[in-house]
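Heads up, one of the protein chains got dropped from this complex, but the rest are sitting where they should.
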Amino acid sequence: MNITLKQAQAIIEKAMAKAKEINTKMNISVVDAGANQVAFVRMDGAWLGSADIALKKAKTARFFDMPTGEIGKISQPGESLFGIEHSNGGLISFPGGLPVINKDGDIIGAIGVSGSTVENDHEVAAAGAAAI
Amino acid sequence: MNITLKQAQAIIEKAMAKAKEINTKMNISVVDAGANQVAFVRMDGAWLGSADIALKKAKTARFFDMPTGEIGKISQPGESLFGIEHSNGGLISFPGGLPVINKDGDIIGAIGVSGSTVENDHEVAAAGAAAI
Amino acid sequence: MNITLKQAQAIIEKAMAKAKEINTKMNISVVDAGANQVAFVRMDGAWLGSADIALKKAKTARFFDMPTGEIGKISQPGESLFGIEHSNGGLISFPGGLPVINKDGDIIGAIGVSGSTVENDHEVAAAGAAAI
Partner (left out) sequence: MNITLKQAQAIIEKAMAKAKEINTKMNISVVDAGANQVAFVRMDGAWLGSADIALKKAKTARFFDMPTGEIGKISQPGESLFGIEHSNGGLISFPGGLPVINKDGDIIGAIGVSGSTVENDHEVAAAGAAAI
């Protein structure tokens, strides 16, 4: 099972609606089951540097099939995955990336959001992922 | 003058309509005046490897403010710009990338399309750019 | 609104004057609103390795529209943006990068300075940014 463009666009639409609701400007990326980008938007005035972070969050969430923030907990100094961010051309291990799971429980892709606090990024990502 | 997300999405919508009309599956990227990506879509079943090509075509068109195919004419062996593709982290110099110009004649961004023959890629890019 | 070369050169001149005043040798980079480099100088005897740092500081300041040192405060181990430096081909998150803001409050670019202590780097960047 793999995400369709129509699903990716629905995810982005829901994520953008949430971003506007909480008065933020986000970069939003959706990748498929193969961790390849399907759709991306940068909202007007959103940080330029968050485009790459949004994509890396989406990829990271699909690379390991978990929320990016979970990886960050165990990539701190002294923890078991310290330095994992050096792999795969650069990971992002703070919140804002989530797997996208369909009604049957299959992971069909992932969403990455960047442009505000990590709490806001996560909230917008969760709103997007809930579109499926 | 810089492109807005609304304009970028209108460009992508027109480009996708043309892609469907000529029965192709495309990757479509839109960058702003600073050559930073604003929006991207990969149509279902489109080549995975064309995502990076679409982005590089859009960047190349804005980097030099001309259709990508024009650069390719003079980057052939023996021509004046042979090897220019080695710059800027990789250029794409065959057709499918076009500057996006507003009604006042300002270059506000660029579109890059990849997924079929270069003739089709160019046709879809032109349909997208004409949305502005 | 985008920075002009004349403005970038005025920024560099002021920054160099401050660097000499406090007896330091700096690398100074100015980027535009699209985070693309407009002007750069390396003062005689300045560290070679600081050229890339100056550019990355300028880019980082524009990527997130804030002083680079602000990012560093929240990219420490255990903080919310730990590991953000892995994005965008490498960020620099210690002081010395500042947005350049015009009289109307528009961010028209950024300056990055490297070559001494981060306090000195920041002081020289601030002197440069104040030229606008």
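Which chain is which? They are A, B and C, in the order written, and residues in each are numbered from 1.
Here is the rule we use: a residue touches a chain if its C-beta (ideal position, glycine included) is under 8 Å from a C-beta of that chain, and two chains touch if they have at least 3 such contacts.
The structure displayed is predicted, hence computed values, not measured ones.
> Going by the touch rule at the top, give the shown chains the omitted chain contacts.
Contacts of the unshown chain, counting the full complex: B, C.
> May I ask which residue of C:I11, C:A39 or C:V100 touches the chain that does not appear here?
Checking each option in C:I11, C:A39 or C:V100, the one touching the absent chain turns out to be C:A39.
> Consider the whole complex, including the chain that is not shown, and state which of C:A51, C:A110 or C:A126 touches that chain.
In the full complex, the listed residue that touches the missing chain is C:A51.
> Which one touches the absent chain: B:I3, B:A35 or B:A54?
B:A35
> Tell me, which residues in chain B touch the chain that this view leaves out?
Listed in rising order, the touching residues are 34-35, 59-60, 62-65, 77-78, 80-84, 86-89, 91.
> For chain C, which positions touch the chain that isn't shown here?
4-6, 8-9, 34, 36-44, 48, 51
Everything below uses one rule, namely that only the chains that are shown with their structure count from here on.
> Using the touch rule stated at the top, which two chains are linked by the largest number of C-beta contacts?
Per-pair contact counts point to A-C as the maximum.
> Could the interface between the copies chain B and chain C be described as same, meaning over half of its residue numbers are common to both, or is it different?
same
> Report the inter-chain centroid distance for chain A and chain B in whole angstrom, where each centroid is the mean of the CA atoms.
25
> If you average the Cα atoms of chain B and of chain C to get two centres, how far apart are those centres in Å?
Spacing between the chain centres: roughly 31 Å.
> Indicate the residues of chain C shared as contacts by at least two other chains.
34-35
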